[in-house]
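Yeah, one chain of the complex is gone here, protein chain that is, but the others are all in their spots.
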Amino acid sequence: MEEVISKNATNYKELLRNYMESQDEQALYGVEKVSKAFIKNNILPEEIVNLHIQAMAEVCNDLTEDYKNSMNFLLEAMIFYGLAMQEIPLLREEKHILQSEISVAASMQKTLLGTNKPEINGMDIGVISVPAHQMNGDYHHFVKGKDGSLGIAIADVIGKGIPAALCMSMIKYSMDSYPEESMSPKSILKNLNRVVERNVDPSMFITMCYAHYQPQESKLSFSSAGHEPGYYYNAETDTFKEFETRGLVLGVSPDTEYKEYEMTINKDDMVILLTDGVTECRDGDRFIESQEVLDIIKKYSDLPAQEMVENVYKHFERLQDFQLRDDFTLMVLRKNS
Amino acid sequence: MNLTVNVVEENEKSILNVVGEIDAYTAPKLKETLLPLTRAEGKIIEVNLENVNYMDSTGLGVFISALKSTKESNSKLMLVNLQERVLRIFEITGLDEIMDIKAAIRGGNE
Partner (left out) sequence: MEPQSCVNIHKEWDIVGARQLGREMAKRLGFGTVDQARIATAVSELARNIYLYAEKGQICFEFIDNIEHRGLCMTAVDTGPGISDISQAMQDGYTTSGGLGAGLPGVRRLMDEFDIHSEIGNGTRIKAIKWVR
């Protein structure tokens, strides 16, 4: 190391001499390489200024006192830059530690909040949920009842990252404690609202859509707590319709009641549930219109539901230059018999 | 994207003019200015969102905590001149039913 420094110091002196004589571009290219070597060896700016002072004293013999004083002044001004530079490796290491801690948390979250896509007779289900960063603030959950019915939850916590993810665990465990099969979407939301209202910071809230599907009657009932509206695709008329659900977000007002909606689903109809990470995609500075989402869904609607959501995701991932701004969750339920 | 917030005091009313985008990065700035105002007893706080073309859920969070805070201090929070895109977020989340909100020119939420 010392050798590297003294070799480069000699080099610096020679290059400086050349440059003083001829203002040669080659000397400048040379000093660029020397400076890279200095950085690689963690040579601090004040040491370089000092090296320059010494080199100048050898190269020129008619240096003025003014010049020498000014260089000492410059050296003094470099001390804090040197201190700041020495922090870089430390900060880099800290960042690395944090990153690995978060990735452990993220995989733990996956295990904790994991849900299996159930097999439901006559229903093709596709779902994709991708976090913008490592931790996901979106959540979805399937429960298959003993009577063959299916409970579906899709939720989004305000914000993203770790606070959102922590909050989601709370939702998941409250839901686990309910006898879900016996509860209607509106009473599940009513209960969750109370849990959230009591347990989170006033600026925190959660949006959720809860749906319950009964295959025997092809009946879907659902309630929304301020969640991004989903869509119903009517195969017969080949049209999409936005769900006109009303309902306050979870966690704002303790005694909120939720409305429940009901509909019958026919063969090849689709129910599309999503989070605002889908509808608020941006293409550069432009926000996409909801029609664009539907067009893309339509484009891939010949595929099985899982391939469909994956292709829609890929489309918007590309549109946003592979940098998601928000967590992205998309779910498609298609009745296939 | 930047956010600027300035406050104009008008008798019993504080008017907050907000300009820019309200997202996770800029929301703390709005919160810093808005929340102290809501703690004052019996005041009207009017937030002018005419020049806000984007707001995400973090922004909603700020307004929800402001609303809760005004209830404790008997103050009143009003949001005015919301652009369509911002208004839609209040409608989806059902907050338009518990907050005093007036849209910009075209139609209201009534």
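Read from first to last, the chains carry the letters A and B; within each, the first residue is number 1.
As a working rule, a residue touches a chain if its C-beta (ideal position, glycine included) is under 8 Å from a C-beta of that chain, and two chains touch if they have at least 3 such contacts.
These numbers were taken from a predicted model, which means no experiment stands behind them.
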Chains on display which the left-out chain touches in the complete complex: A
Touching the absent chain when the full complex is considered, from A:76, A:147 or A:201: A:76
Which of A:4, A:84 or A:112 contacts the chain that the document leaves out: A:84
Sites on chain A contacted by the missing partner chain, in the whole complex: 46-47, 50, 53, 72, 75-76, 79-80, 83-84, 86-87, 90-91, 94
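By our rule, only the chains that are shown with their structure count from here on.
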Rounded Å distance, chain A centre to chain B centre (Cα mean): 26
Sites on chain B touched by chain A in the complex: 24, 31, 54, 56-58, 60-62, 64-65, 68-69, 85, 92-95, 97-98
Chain A residues touching chain B - in the complex, by the definition given at the top: 156, 158-160, 201-205, 207, 225-229, 246-249, 252-253, 276, 280, 287, 326
